[in-house]
Structure formats: structure tokens, C-alpha cells
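A single protein chain has been removed from this complex, and every other one stays in its place.
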């Protein structure tokens, strides 16, 4: 990242490579085996990990577990009220796309055999949205999953460690032509290109989803965006680990 | 309420005529015109009131507004995970019954003409459940509605007062044969009869929904239950008013 | 009931505490194990009880039976044609609420263990509607259930008596401020408050569902309405018993 | 029809070319503009014709009306209980096929321009089934439609005669190799080939739907079946006309 | 067929009793056990037969197989784009009617016991439509089924011949009052009556579906139409057999 880029003015006063304030509150609800409310600025996502002592039909008898996720937004988590998906009778394409992404990302850092024949079902529900809900969901879902695993280890159900790596996600994008980290809703709405990056603690890519929205981008810009994401994800992982350790 | 009844031992140490701890946090989310998180013990419901500048088709041109509600439970708000209604593709009969009840109750204390041609759409989402979610939703929804009205008055959109009375709800029931107020999940699961009462500030009934669950009840018992509900609702209304005044 | 109330003029010439003409025709259809067409004035409901030699999954192996109900209105049972729910692809919230009420009410007077591992499935289909269809459905469903039980006893399948009490339902409400019994459609449309009461033969309450529709009500009025319901339900039970005995 | 065929023994004692007992009860329900309960032996279908003062979108402004039909079976109209289509959330292929057939057949005898910009919506609901429900529905639907037209003429809404011909339907089939008229359920279940014929008063075909069910058939047999249908339909038309004239 | 009828002028220059150009391309796709693209003029249907080593639940343990079909039109197979049924969330009544017809017709020429406990599932997808898609589907589906049977015989799975007869279908109708064979879209849209005939190689009827569309028809006309269909189907069967033999 060049100096000039780090110094563009963002509407909320952040530096180009600065995350929003991150607050992580574990044990936010009491029934889930792992529960966390993650706040990335004004984006608040409640991530609850449930341990189900069964696996989906396609895994019956395969001696391995499963990790999956569902995602939803409360109708008035957004600036204007959206329809409730349960009332409309189906999940939107966007919702399905996001929950598939969350589940796929988490499975990339799980040793499903070590999990045993059980499912970790992670619900990510957006209580308040201000951009970046899918990335916040992934980052929070990893914490909820880690807490659920810790719970299983504590009560003696698990003697293995099925969660083999850390995982976090962040968005990056071009705002007024400049690469910035962790876009909020205003930045996201006006941005030319937008990318969601999911990485492991070892700095490997799990998912890269980049979309030109009005502005296609070249390889050099792509690399700048990846650098920003790398920085942000490393910072998030410190906070994730603290949250899991303190819980 | 006789002395003997007030002295039965409840599993959580409450008196027969004692509400759970009530905590009301307004402005819980930032986008809704009225937002409140109401906690009745371990039952936590987020109530968001949205102002929509339109009315349903059947009211077009009738020079009046509308008040309606939707209800949902997060999948892991409960002891064991429930299916997500959006994923199943339909709302359960229970969900529909509850949201119809909330909307109907609120309309009983609204002057819809004074509201003008707009809709108050109130979303009640249960973040954590421990019994009594429909009553907590009604009590919270009234606060959210009052906050939204206050918001409209403050910004000059409304010069009238469409919310003509206070409204709150509470459950009562027979636990081990004795009438008790504000049942939690354990009490509710084991109770013989269970009643949800919605009343106005003037002590009038808006809804009375009593159900024998294994134990039918006579008129005398019915009257004891109504007395308990009356007491609880009066206490709730003090807290509602404080919350609205302080917001 | 005070004299003054008994003397209000109802549009159809009935006294305040007078039921509509009730006609009960058993064996209305030939396939169902219990079949009855109940007519409360111009409200006609066909109630068919089917004996299914299985129980729902959640009761498998629990050595008890189940009683459940479904409700529907023929599209032109009403003044103006309503959409067919099968064509719309879902049952309305109202339909679900009513069929849950019917099933729950019946279960309150059944000894499900004595029924054995079978289901009584009761279909209540409104052929013609003129108010009070849910109460007529409950009253008719009890007859259909009793006939089906009698059928099982006659053919030797059952040697026990799983139906432990009688059950009937009636509506009461405030019409022009006065309490009246068994509202027809015109009375129901204009009424200020409306209540559906389900009681057993022993005079115990099974369900009390009261709703202020524009007019909240106090305890004294509530008691008057309960008195009216009590009277009407006792009269209905005489007719129910005759129908079952003659079948 | 040869003598030998007329003399086969049918399980219910009917001759090969004999209809079941037909009973037609008009004004069976009170709200529909045309209402009839038609009984063909143990097959009972309630046909209600509703006049709707609108046309489907594809006919807006075309200065013509529309005639359409919907069909349903009550869950326990059959020997064993069938699922309620409204509860399953969709109409079966069979249901859709039948209601399309009813609507198409009726439109063949209507002058839609003479009907004006309104819709005749005919609901055919099977209260009790014993074979031949689609044919009974068509025969009954024509009566309901004729009654609705008469109603519109009587109250002065219509001065034209949009119903230009009579119409009736009957089933024929091969039972143990012999052609028979108006099959009941037992005959239909065991039959080798089965045909539904819809004809006009002038003896013209409107619909011919023949299906080999295990037994394909040649032209000679086909002709015998058509002869039987022709005879049955002529008899039905006499009864239809009487019903309409007496109503 | 009289001379005069054979000499009417059809818009595409065909004789009244002349089929469109028929082209049959086997092995059109590579995964299906039997695959054929059938072209009847500009109507192109891809028929894929899949062998599934299971039967539907109602046939479990009955020692017989099953043959079924599904039908679909690509959204832009038609002159103007139609909605995609998968996106609308349900199959139209027309689609269901057609796929039921295809499956029923095929089962009439199958010995299901000789098939063993497996299912032939035949998908008929219309790539381009110009009238007569259901008949082309049946004619093509028979070829696909025959190819799948041949495949099972070749690899030794089947030693029997479950396909006991040939089967083909064609449409006939009245165009400007004259009977013609194998209607294309323009003829079909303007035709007075329209019939789909399914026959076996032995000249027996399997299905006869005739519909007056604006023009009812008498017995003599009916017989002319059946003669035309008989001629067309015999010609189609020669082509079907060649295709199967050469594959």
C-alpha cells in the first residue's frame, strides 16, 4: 500500500487501511453451545453455533462430521425495512449465496473426521447492517464454532481438535478509485469494485470473491486490494483469539 | 390472591405474583424509527417499529393508517435449535397466530385515522426464549410503537396522537395447581393451564387467551388468574412509560 | 343475565341468550368412521373423523394415540367468493389458527393412552358460512369423534373409552354494547368484542379466546359473556348427546 | 349396443347401459349465484357458480367474459383419507387436469361476448366420491352456470343468453372386457379402459378422453363406448333441464 | 379421407395427410442410458431416458418396475419467452397434464414385471416448439426408452424384453373445417378442434384426447380424424424402429 492511498479521506474519518471498531461479545445468548455478537462498527451479527448429534443423510455412516451455516437479516436491520424471508416463503438468492459461502469457508479449516458424527450448525443473524455483513458473519462464525468446540472438549465429548486453523474475512474495494479496507454501507453503495476475502491464520486464501460493480480492475489494483485484506484479516485474528481465550 | 398462593415455591425463587426482572433498552438498533430490546428474565425480544409511508391495498384512499406486526424466533433462541422458517419456506401456524395477535392487540389502542395514511410495521424477533415470548413481544411492541410515534411527532410529520392508550401483556397459569404470574419456560412446559392476557392502561381487556393444557379450569380459578395478570400488567406499564419518557 | 339484556332486539329476532336453530345430521358421508353435518342456522360444517392406524413421528413408540384436526372453507361458502387455499398454495394464518384450536380442544377431553397407537383425524369443512364457523366446527368435531370411537368399539378394535368428557363451543359478543349468544355473520361483523368459549360437560373451561374489536371490555362484562356461553354450551351438549345416541 | 352387452351383470345390479341414480338439488347453498348438489349414486359433488364483475388480466378491455372452474375433493370424500391439498401447499396434477377440463368444456357452450365483462367462476367440490367425479362435476357445473345466468337475467344484469347449448359428461369403460356406462369406483378401479365423454345437446363432441389402463382398445370397441356415452348424456340432459326449469 | 380433403392447401405446403419432416438423432447427449433428439419440423424435443435402480415407495417390494416421465419447455423454445417454471416455483397445470400423459402412455406398452425393480425416468425437454410438443415427446420418449432397454440388455442387466409393443403419437385437427394431420403452431392456434392420438404398433388406441376449441365435432368427423392419425402413426413407427435398430 502506498502512502498516498493510506491518506485518502474516508467519510467516517478512517484511514484507507483501517478496520472499523470491532467489539466481540461472547455468550451473548445462553442456549447455543457457542454464541457471539460481533460488531464491526454499525454492523452487528449474532452468531450462534449449535451442536447437533447427527449428520446430513449424505454423510450417514461415513465417520465424519459436518459444518454448515445459515444466514438471515432481521427485516429492520437495514436502512429501510426489507421483507421477512419467512413471510415471503423463500430465501433470496443473495441469502443462499452468503450462507453457502460461510459454510464452505468454515469447512476449509475443519478436520471433519476429528469432529465425529455430529454437525456444527452456525446461525448468523444480522441484527443491524452497515455493510460487510457476510464478512462479519464469517469472522463471528469462526468464533462461535471455536467456542462450541471448546464446550465439547470441556464436557469431555471431544478429545480431538477438529478446528485446525483460524479463519477470518474482510471486504476491500475501490472507493473513488482508491483501495480501502472494510467498507461500510455508504462506501459499499458507491464503490466501483468490491471484494470479499477469506483467509486462514497461515495467510492462505480460502475464498476470493471480487466483483466489478461499474468499474473493472486490473492486476495491479487487485494486488493492492489483496494486501489490504491481508492486513485487516491479521488484525481480526488477534481479536478472535482473545475472545475465544477469555470465554 | 390468597396468602397461601403467594407463598408457593417457584423453581426460580419468585413469588406467585412476581414478574421476572424486566429490562428495557431503547434505541437498541439505529435504523428503526422505534427500537427496543425487552428482556423479561431470560426471554429477550427485539422489537423494531418501522414507519412505512403507504397502507395495504384494502385501505387505499380510506384516509387512515395501519398497524401490523411480524414475529420470528432466531433458530437458536431456544433450548434446542429449531428450523429456520425462511429455509423451510413457510411460517408455522404458531408464528402466524402470534403475529396476528400482536397486530390485533396494538390496533386496539391506536386511532388509525389520527395516524394518517401510513403503516407502523412492528417486527418482534426473539433473540433468546425462556417462555412468554408473545407477551413480551406485545409489551415491547407497544414501546417501539410509542417511540416511532414520538419520532414522527418530533420531526413534525405527525401533529396528532394516534396512540390513545397504553397496552401490555403477561402470561399467567396453573403450576402444580396454583396460579402464578409470568411463567418461564420450565413453568410453562409443566403447567396445567396457561393464559395470555392483554390489557389497556384503563384496566380493560383487549385479548384473553386461555388454554387448558391437560387441566381444565373453573370460573373461580379463572378469576384468580385474571387478578394476577391485572397486577403484573400494571407493573409493566410503569416500566413502559419510563422507557418511553427517557428515550 | 339481567332482564334488560335478554330483551334486546336482534336482527334475526332471537333473544340475547338464544342459540340459532341447530340441526345435526349424522352419517352425512359414508366413508368416514364418524361423519356429521352440523348446522347452526346458516352456518353448515361437515365434520368427518377418520381413524388412521398410525401416529405422528413424535409419538412413535410412546403407546398413545393422537387427535388432530384440519379446517377449510369452500370458496363460495361465504358471501363473496374467497380464494381456494389449495390454489393459492398455502393455508391462511386464520385457517391454521382455527385448526390448531379445534385439535387442541378435542385433545383436552381425550385420554390418548386409551386410544391406542392410532390417530383420529378430523376434517371440518365449511359448506356454508354465516358466522361462528370455528365454534360449530368444534361442536361438530366432538360428535364426529364420538361416532368414530363408537365405531371402533362396535367392531371390537377398542375396548376402552378414550373420550372422557363432552365438549362444545359457542361464540358470545357485544352487539351494540349488549352481550349476546351465538353471533351470526351480521352480528359478528358489527360487534365490538367477540369471544369463543370451549367448555366441557362438567362446566370447566377448555379455551377462552376473547378479542376486543374496537371495544375493550371490563371484568363485569366479561362475566356476563361467560354466563351466556355457559348457558349455550349446556344446550348444545344435550343435542350432541342425542345425535350420538341415535346414530 | 348388442343385447349380450346390455345383459352383463354389474356388481351393483345395473344394466350395462344404465346410469346410476341421479339426484339434483338446486340452491344447496345460499350465497352462490348458482348452487347445486349433484348426486350420481354415491358420488356427490357440490357445484357453486360465482359471478365476479371482473375478467382475468389477459381479457381486460376485450369486451368479453370468462368462464373458469376449480375442483377439489374433501379429504375424507374417499375410501381412505387423502391429504388436504391446501395443507400440502399445492394442487395435484390430477386436480389441475380435471379443473382445466371442466373450464374448457363449459367455455365450449358459452358465448363469452354475450356474457359481458364478467367471470363465471365455478367451484366443484366433491363431498363424497364413488367414481366419475370429473363427469359429475361437468354435468353439475353446467347446471350451476345455467342457474347463475338465470339469476343475472332475472335481476336485469343480463339481457342476452350467453349459454348457447346444453352440456353433460359421462364416463364409459371396459369392465371385464364389456363396455359399460357410468362406472362407479369398484368398476373404475378394475376396468381395462376408461373414457370420459363430454357432449352438447346437439350430440356433438366437446371432449373425448380415452385411456387404456392395461387394455388397449380397437376402433369397434371405441364406437361401442361412444354409443353408450351418447345414450347416457341424453338422459342426463333431461334431468339437467328439469332442474334448471324448476329452480 | 376423401380426395377433396387431401387436397386442401396448408400454409406450409403440406398435404392434409402429410407429416412434417421427421429427424431422429440418437445418442444426442452422452450420460443418459437412452438419448434422442426428435425433430418434427420445427418442434425439437430432447428425450433422455435414465435408469434408476429403485422404484417409487408405493412399489417397494412388489417385484416390478416403473416408467415415468417429466416434461418441460425451455423458456425461449416458444415464439415469445415464457416464465421458467423452476423460477416461478411450480409446474403449470399444462405441464403436469402432459407429463402424466407421457408416463401413462409408455406404461401401456411396458411389462413392468419384466423390467425388474428399477425405474425408467424419461425427461422430455422441448428445445424449440412449433406445435405438437406432447406428441413428439411421446414418440421420442418411446425411442429413448427402447434405447435404454437395449443398453440394459447389452450390459447384461436385463435378459427379458419389458418393452412389449411400439408406441407413437400424433396430433390431428380441423383447420378451416378440414381434417389435417400433424398440426404446426400456426395451424394449432387457428384450429377448431384438436386431437392427440396415441396408438400401439398393433393399431390399438392407448390414448385419445380430443378437444373442441370453438368447434364441436360429430362422429363422422371424428372418424376422419382417427383415420388420419392412424396413417401418421404407422409412418412414425417405421422411423422409430430404424432409429432404434441403427443406434
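Lettered A, B, C, D and E in written order, each chain numbered from 1.
We adopt the following convention: a residue touches a chain if its C-beta (ideal position, glycine included) is under 8 Å from a C-beta of that chain, and two chains touch if they have at least 3 such contacts.
Bear in mind the structure is a predicted one, so any value in this text is a computation, not a measurement.
Counted over the whole complex, the shown chains touched by the missing one are A, E. Checked against the full complex, the candidates A:26, A:209 or A:241 give a single residue touching the omitted chain, namely A:209. For the options A:26, A:82 or A:96, the residue in contact with the chain missing from this view is A:96. As for the chain not pictured, it touches chain E at residues 29-32, 35, 42, 44, 46, 48, 50, 52, 70, 72, 74-81, 84-87, 89-91, 95, 121, 123, 125, 127-129.
Looking at chain A, the residues touching the absent chain are 90, 93-94, 96-97, 99-100, 104, 108, 195, 200, 202-214, 216-219, 222, 226.
Keep in mind that, in the parts below, only the chains that are shown with their structure count from here on.
Listed candidates were A-B, C-D or D-E; the one reproducing the B-C interface, defined as more than half of contact pairs identical by residue number, is D-E. Rounded to a whole number, the gap between the C-alpha centres of chain C and chain D is 33 angstrom. In terms of their C-alpha centroids, the spacing between chain D and chain E amounts to 28 Å. Once the centre of each chain is set as its mean CA position, chain A and chain C turn out to be 52 Å apart. For chain D, the set of residues touching two or more other chains reads 89-90. Working note: touching chain pairs come out as A-B, B-C, C-D, D-E.
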